[in-house]
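Provided herewith is a single structure, encoded as structure tokens, for subsequent inquiry.
With one protein chain removed, the remaining protein chains of the complex are shown where they sit.
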Amino acid sequence: MADFLQQVVAGLASGSIYAALALALVLIHRATGVINFAQGEMATLSTYIAWTLTTNHGWGYWPAFAFTLAVSFLGGAGVHQAIIRPNEKGSLLRVVIVTIGLLIFVNGLVTLIWGGEVRAVQSPFPAGTTEIAGVAITTADIGTIAVVLATVAALWALFQYTKLGLAMRAAAVNPAEARLVGVRVTWMLSLGWGLAAALGAVAGMLAAPSVFLDPNLMAALLIYAFAAAVLGGIDSPVGAVVGGLTLGVGLNLIGTYVDFVGADLRLPVALLVILVVLLVKPTGIFGKAEVRRV
Amino acid sequence: MSLRRTLVPVLSFVALAVVVAVVPLVVSEFRAQELAYVAIYLIAIIGLNVLTGYTGQISLGHGAFMALGGYTTAILMADHGVKDIWTIPLAGLVAGVAGFLFGIPALRLSGLYLALATFAIAVSMPAVIKRFEGFTGGGTGINLFGIPELTASLTPVSILGRELAFNDWLYYLSWSIALVGYVVAWLLLRGRTGLALRAVRDSETAAQSSGVSLARYKTLAFGVSAAYAGVAGSLFAIATTYVNPDTFPVALSILLLVGVVVGGLGSLVGLVAGAVFIQFLPTWSQEVSKSPGAPSVVSGALLIALMFVLPMGVAGLVERLRLLTRRIYHRSGA
Partner (left out) sequence: MSLLELDAVEARYGPVQALHGITLEVAEGEVVAVLGANGAGKTTTLRAISGTVRRSGHIRFAGKPLRGGPEAVARAGIAHVPEGRGTFTELTVHENLRLGAYTRRERSVRADVDRVSEWFPWLHERAGQQAGTLSGGEQQMLAVARALMARPKLLLLDEPSLGLAPMVVREIFRIVRELNEREGLTVLVVEQDARIALRTAARAYVLEVGRVALAGPSEELQENESVRRSYLGY
């Protein structure tokens, strides 16, 4: 039983990382109707920046974390303004190709600047375990879950209680009407992209200590995030978080207790989730059915 | 159709066929092999063009159908002693059926959801291949080099009185199939089928109310495009003389879609340009800089820039030039 609980907690920890990245994907899709295939690579870039600051420039972990969030935010907003916005009026295919181009570009950039070697990254959380109700839980897991929860809570507060958050929500769902009340919709959308990039940075920085840092850090994570977002509903922020946690716990339990799957087939299981959800209920658990205007 | 409208495509096709026939006489064997790959990619994107250009369904997973074709060929050749050229139509059939079957549940998906689902298939294919080791040879793959079923692999083959070494043979094989494939697609898309497919792309609702069976045409498009990819995959296996899970990576699926978009949906010129792009982009990017990661930086930047400058691809550029010359012609004539 204790073993089971441990796996659940570990699953929650990895799941919260998926949740963070899934939330980033959902934010962008809700706001601009685009799936950002480059989200993972952007997060990898952010993680490298944080790593460079702490390792090569002697910054403390949390100052580097904060700085990276800020830089990622600006980067995400910049990408929206410079690259996405001009292509918005084109076909869906065009936008897909643009985000794929971005994926390839950023992936190459990371390799170009920092090389392809795998690096070990120190965790900001002290090693060791804490005992809660007879179950040994690593401090790192608790820390990860706490950081993601705090980030999600902050975002939630932003969207629910601030004028800016309200404007962003309005811009995402009814851009034309939002303009009529004076909301600068394009800026709101860029803000959304900025927040998404910052979320991706959080996911990357939390994942790096356990998965090691290399240019392909986020490739698998992106797929898990896709699965989580699809499971929860690609337009539902709540869904992204719930989907991420569920997927994390589910994958961990399946990986541990189902021999057929083991550690290697976790990724295909996630992909199976994507396929099954898309075929059975494309809008996910929390999504609303899309009404097509004829 | 007016005489001029059929004349131009036919002339450009004939011109291409002539060029194709003549080229190996003047280029090195290495070049011939590179150009053979261009033909292979051309076959794949002719099929993808039917799907994306005509029914507007976005697929990021056609590399997986190539894998199906490639592995069919490899297994038939290595385990069942089937001669390489006979495996090609079989590979196309297997992939085509798989595509058609996938097309059925895919009917419920549109736009980005479909792109995501096909992306998921492309990503999971290598892992699935590894899982069914008994069948596919798992991580080690299947080696085709030197086996008797592979034409011209050890000794040159004699065709129409000419001796062809492996690379030249491969070139002619691939291009013949590519040209035939193009004609087949052209015929398919000319008539009612093409009209129906385009109707599906432009407005599904309108098409439905006009009596076009959405289901039939969308799954048909999937099946056809997958069959083409299967044939391409089969040739790919023959060309590389080896298949393993990494022969058909996610990057290939992405490149196929990129090739279709860069080439521009529709015209023969566009499709050939797209195939050339797929084959030579990695090489060109490396010419710019060999530092690790630099080729990707160049490719990615180029791709983004192309979407800005030529959103309709090379075909769009050609079309714009054509309209421009026609306008000049009319103005000077009138």
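Lettered A and B in written order, each chain numbered from 1.
Heads up, the rule we're going with is that a contact is a pair of C-beta atoms (placed from the backbone, for glycine too) under 8 Å apart; a residue touches a chain by one contact, two chains touch by 3 or more.
Here the structure is a predicted model, which means the values were calculated and not measured.
J.: Checking the contacts here: which visible chains does the omitted one touch?
T.: Per the contact definition above, the missing chain touches A.
J.: Kindly state which of the options A:135, A:149 or A:166 is in contact with the chain not pictured.
T.: A:166
J.: Have a look at A:35, A:83, A:121 or A:178 and name the one touching the chain we're not showing.
T.: Per the contact definition at the top, the residue touching the missing chain is A:178.
J.: Since one chain isn't shown, list which residues of chain A touch it in the complete complex.
T.: The missing chain touches chain A at positions 163, 166-167, 169-170, 173-174, 176-185.
Keep in mind that, in the parts below, only the chains that are shown with their structure count from here on.
J.: Quick check: how many Å separate the C-alpha centres of chain A and chain B?
T.: 33
J.: Which part of chain B faces chain A closely enough to touch in the complex?
T.: For this pair, the touching residues of chain B are 52, 58, 60, 105, 108-109, 111-113, 115-117, 119-121, 123-124, 127-128, 130-131, 205, 254, 257-258, 261, 291-304, 307-308, 311.
J.: With touch defined as at the start, can you tell me which chain A residues reach chain B in the complex?
T.: 29, 33-35, 37, 83, 86-87, 90-94, 96-98, 100-113, 115-116, 215, 223, 226, 230, 234, 264-265, 267-268, 271-272, 274-275, 278-279, 282, 292, 294
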